[in-house]
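The complex appears here without one of its protein chains, the remainder shown in place.
Going by the order they are written in, the chains are A and B; count residues from 1 in each one.
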Amino acid sequence: MNRIAVMAAGCAIAAAAVAVAVVSVSAGRLPQVVKGGGALSVAFADAKTTISSAMVHKADSYFHGGIDMECNECHGHDHDHAAEHDHGAEHDHAGEHGHGHFEGGEALDPWRWINRHVRAPEKHVHLDGKESVEMMPWFWAAVRADPHNVDAWTTAWYVAYKMMKDHALAQRVLDEAKERNPDSLEIAFTEARFTYDGGKGDSAATERILENALSMADRKCGGRFSELSERDAETCRRMREYLADIRKPSAAR
Amino acid sequence: MRLFIRQAKALVKLSFVELWRRNDVFALLVLAVALMVPLSLSSPFGAAGASRYLDEAAILLIWGFSLVIALGTGSRLFPPEFESRTIYPLLAKPISRGALLLGKYAGAVAASWSALLLFYALFAGSVLLRGGSFSSELAQGVVLHMAFVALAVAVSLAGSLVTTPSANLAISGIALVSMFFFGRRLPEYADAVSAPLSWLVDLAYAVGPHAEFFDMRQRLIHGWGAVDAAVFFAVLLYAAFYVASLLGFAALALKRKRL
Partner (left out) sequence: MTASEVVRIEGASRSFGDVKAVDGLSLTLNAGEVMGFLGTNGAGKTTTIKMMLGLLRPTEGSVVVLGGDPTDPSVRAKIGYMPEIAYYYPYLNARELLSFYGGICGMDAKTVRERADELLEAVGLADAAKRPLKTYSKGMLQRAGIAQALLNDPSLLVLDEPFTGLDPLARIHFRELMRSLRDRGKSIFFSSHELGETELLCDKVAVMKNGRAVYQGPVRQLAGDGERNLERLFLDVLEKGGAA
């Protein structure tokens, strides 16, 4: 048994070493190996998207104080939470709100009764402020598993910037996101918002970033914006609105 | 009664000696250190202060390792006695099969608990080193985890008397791990599939070992606080009832076992 455990540890270390070697040697040659993608990205291969999403899901449960929002037994919320749950939108969660978790509803079998009590908190408390750093390791793991998980990058940036108010951290996340995803319109838009909103108020630099991003979108679709993906098209629309907004005289804004 | 206590003491000691001299626990500790040290030294995006992910990883490891130890210890109680033929001199001594079963079970549980408590002590030490603190839910979580270990030992012990060691480990492991992760969702699966599969899922939900009842991980990690005393005792009662049923089954199997 102890021999097996030692062998398992040895194999894990060897596998990690091989993965690191593969990353450095194969970057750009194998489709699943992304430059700077890291060992996790290689190890997970084609499963990386799913695993990365699972990591983001984990971060989301951390945001909700450990509650798995997809598990019916784990929260007995009596109001719709979905509206508050869009990371793309502003995160105006209340810091803390108690729920009447086990009120009403169907009759519970004893097993469900136990599960509801053991696996659901008496209060639904969200992470807020500096405590939000607890989510960062999961975003980090998510982008290591799949460096192209743009949602993970932008949500990590959002947590650092809006929730933790840590601009330096937000900048590091954004810099790394750009490096891994130079063609991403969403990350460019995030950068623009950060440049303008993030206490810098540099409208010229913001305009430049947005114009570059729109040019990139133009190149992507050869001038036919209707051929952009729904997501990119939506990002382009929002970038144009944003651009128009910052070009307005400050009084009109 | 004095005879039974002395017999139980001897059997408990035997399980302890075997577990700790086999070095399984030390090997698992080395593995835990090999996994946890790099994790604790990592600094995601250079952000300092995150600790819940470390707690989560550590407690998950404790759960995994405790399951390995409980299943290993429980499943090794009887088959080696038959293979090495030590069951004959043992049963030729003034001990009944029932007392042997109870004593061996108590030994395996006590030995597995000792390893579990060591893991939790190390976990508590690492939390305190990081400047963290504990509240009442840790004690509750440890007690429920101990109850789970007692249940896991009973599952593997009962299995070891009716099937081969490898099949027993595989079946017990799959049953407990599946219930741990998916047990609470079985009613949803039953609703999603049609009969007769739904009947099987319902049956598994009704009689399967509900490992998830003992899982206080999220409460410990996110500081939800302790569960109601009524729920806590209901879970302990469930464990006691389940263990008693399994031991009854094991006693029957041992009685019918051809020597």
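The criterion applied here is as follows: contacts are C-beta pairs under 8 Å (C-beta built on N, C-alpha and C of every residue); 3 or more make two chains touch, one makes a residue touch a chain.
A quick note: this is a predicted structure, and the numbers were derived from the prediction, not measured.
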item	value
Which displayed chains the unshown chain touches	B
Given B:Leu39, B:Leu60 or B:Leu90, the one touching the chain that is not displayed	B:Leu90
For subunit B, the residues touching the chain missing from this view	2-3, 6-7, 9-11, 13-14, 17-18, 21-22, 83-86, 88-96, 258-259
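Definition applied: only the chains that are shown with their structure count from here on.
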item	value
Touching residues (chain side subunit B, partner subunit A) in the complex	22-24, 26-28, 30-31, 34-35, 42, 44-53, 72, 183-185, 187-188, 205, 210, 212-213, 215-216, 218-219, 221-222, 224-225, 227-228, 231, 234-235, 238
Of subunit A, residues touching subunit B in the complex	1-6, 8-9, 12-13, 62, 65-67, 71-73, 109-112, 114-115, 117-119, 121-123, 125, 130, 133-134, 136-141, 156, 160, 164, 166, 169, 172-173, 176
